[in-house]
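Removed: one protein chain of the complex. Kept in place: all other protein chains.
Moving on, here comes chain A:
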Amino acid sequence: MDELLQEFLTETGENLDTVDRELVRFEQDPNDRDILRNIFRLVHTVKGTCGFIGLPRLEALTHAAESVIGQFRDGATVNSIAVTAILETIDRIKDILAELAEKGQEPEGNDETLIGELFALAEYAKGELKQQPSAPDSVLDPVAAYLARHGQVAASPASVEDVVFRSAPGPQRGRDGRIEGNETGAATEEAQSPSRSGGPATLRVNVDTIEHLMTMVSELVLTRNQLLEVARRQEDAGLKAPLQRLSLITAELQDGVMKTRMQPIGNAWSKLPRIVRDLSAELGKRIELLTDGAETELDRQILDLIKDPLIHMVRNCADHAIELPADRREAGKPDHGTIRLAAYHEGGSVTISIADDGRGLDIDRIRRKAVAKGLATEAELEKLSDAQISRFIFHPGFSTADNVTAVSGRGVGMDVVKANVDSIGGTVDVASRPGLGTTIIIKIPLTLAIISALIVVAGEDRYAIPQIAVRELVRAKAGDENRIEEINGAPVLRLRGRLLPIVSLPGLMACPGGEQARRADGEGFIVVTQIGERQFGILVDSVFHTEEIVVKPMSSKLRHIHLFSGNTILGDGTVVLIVDPNGVARLVGAAASENTENEPRETAAEVHRGERTTMLVFRAGAGNLQALPLSLVTRLEEIEAGEFQRSGSRTLLHYRDRLVPVTPVADTRLRSEGIQPLVIVSNGDLTVALAVEAIVDIVEDSFELEMAAAGERGIIGSAMIRGRATDILDLAHYLPLNEPGWFAAGRSAEPSGRILLVEPSDFLRDMLTPVLKASGRIIAALADFSAASLAAAGEPIMSALLDLDRDSDAAFAFATALRERAKGERLRILGLTTCATPDLHMRAAQAGFDDILAKFDRRALLSELNAAGTDLRHAA
């Protein structure tokens, strides 16, 4: 494209953004002639350039806009109609510019209406100006026409009072309680005025040139580091002095080049006033946007990345947080809401806060939503503080908006913001006070190109951990106050009275399968890392020093490894990977499943990837560990042994208005005094209390079940849980199956028919079978769909429970086949999954599934099956 045109486009784009912003400001403060002059100058420049390059359409538009602004400059009343018209013109100009950039020439089109409107407004303003000294009962036709077009009834000609009223300094917005706001407005204005009046001499430089310069400086920094490394080893005084100088100059050069990449954050804000203005009109709210610290500088690259999240958050504030004027008045707040945007430097990073004085987050609604979405259980939520609960808004797909508006509320929002901020190594946090407002605080690094990092050693390799994530370094020693301890195999560190989860870097970096021998002596260096509110420690073998490193992006072939955010070359020429604490945190969350993914490779054939199950681990006498899926447990109780009632060989407990048999698990001895821990298991109307020696832990993990020998009673098999062999309790053994009279009364009179269970995990199959059997059903449990089709060919099936996690396509195909074979007979097909997505639901419905259940939701499962049974009886 023509170089001249290219230049014109960049410049005009910038100018128009400024006009956008200034106009909104001007509308609020029509007395500020400085702003007006600036706008006029900018529009005039654009017009001039258009004429010069030969863009008639743009020239005509800008000319018309200029004539209206010119009238304002001469003292005409500023009204929102005129401002809207000018803003509309600017939008049109932008459209044309966009097309111009694409095709290299002005698009065809007709702007006569808009231009006519603008001229009419200018005429009107001119008329008003003429008559201002006398009575202003002037010709209002153009405005009337404009109003009519915008669907508003033209009021009677503006009276004297009206004109006077309007030209007064923003009385509608009122000065009540806004003194502070005006002050900050004035302050930013002052800060901006020098740059506006001429400003320092600037030079437009191609971004590529700067990028290249940056790369070269990065190389220089590396070379300097290399030289320093060499000098450290050699005692050569002659080398020292010049090297010192080189080092200094390099640092200065680096600073200088970094500065050229810096841009004031105000650039990312420039669109916001306009957006807020349009939104307030659209939503019928009155919103004021205050900005502070627009001159705070940020790396260009980062600026680009946070631009959209910022816009999104301001939209959110306007749409959800700020109430309608009437509601605000009721709450005793001023009619207009305020969104306050502030940015400032803070220790090598930039903090941006977006605060509103709206209604605040609805914690209860977030709580409900979190439960509904399965992000947490009620019990888990109870333990969380309000601040922790508010952080759920950053979860993907989480939106508390009742209505989806055009503006926001589609559930893509805060999660995207968080992802964006995460990706540049920043953090987001939210603080909210009901009724008073919400503040979102974003912390981002100044630049991505050169960071200071801590060099650590894990095994034989060095790694870099970005300093921004490092809170402190702790040396852990056995017997010391800071020592590493283990809870069932999971290392933790006692740090100032708190427990910190520890991740072993050598362990993480070890090749799959080879579990690094964990340091049994409880010694090592711990890099305490903070991601958002989560703190965890990274255990490393040793720590070197902090070094300025030049971040180079990971090769595209390795970018999928979230553990690393990039790589760099150290002073000695070694390539070193930069650890991404976010990735580590994410990996740790999923570490359990990852580990089991790796293990099976060694013992390939018979084991399979286990599903994650939450297990209750308890001791059952003689140090024997047993476990039971938590989903099968109703409650955990501690009962005074005196409350037990003995009748014959049985021990009973009066529990919740019922007599419940107490059964000791394995070698557990029932206590005759003191507190007896009990695991209450109920199944429909049947409840038993399992007496255990002690409750040990609740573990979420995936397990490989080794089947028990035939002779062993009371256990299904055993599994490694947190590195310890643990027996899995066979619930069927403890449920009084052999005493039908005991519980038959509460059970449905007839079994609801044969059930086909297809579940590839041995573990789950074995857990589900007793549950189903205990409720009196005939069950065929199979591992895969090919075996299942054989089984299904035989006897008729009433219900089918199909696993959807392993191979959903096969499950869908099988379900379709079942439906066909059933030929309209009653058949209930239920999908079992650990992760129900809307997509899965949809596909399942298409394949003929009646419903999808969470794999461990036993209650739902039984009630669904009972529903099937009832259906059947009704049908019969």
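In this section, a residue touches a chain if its C-beta (ideal position, glycine included) is under 8 Å from a C-beta of that chain, and two chains touch if they have at least 3 such contacts; residues count from 1.
Note that contacts and distances are computed from a predicted model.
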Q) Which of the following names does UniProt give to the chain that is not shown: "Branched-chain amino acid ABC transporter permease", "4Fe-4S dicluster domain-containing protein", "Putative tricarboxylic transport membrane protein" or "Purine-binding chemotaxis protein CheW"? A) "Purine-binding chemotaxis protein CheW"
Q | Contact with the hidden chain (one of A:Ala387, A:Val575 or A:Ala725) | A | A:Val575
Q. Quick one: which of A:Glu11, A:Asp292 or A:Asp461 touches the chain that's been left out?
A. A:Asp461
Q: Identify the residues of chain A touching the omitted chain, counting contacts across the whole complex.
A: 215, 219, 222-223, 461, 508-512, 552, 555-558, 561, 563-564, 567-569, 573-577
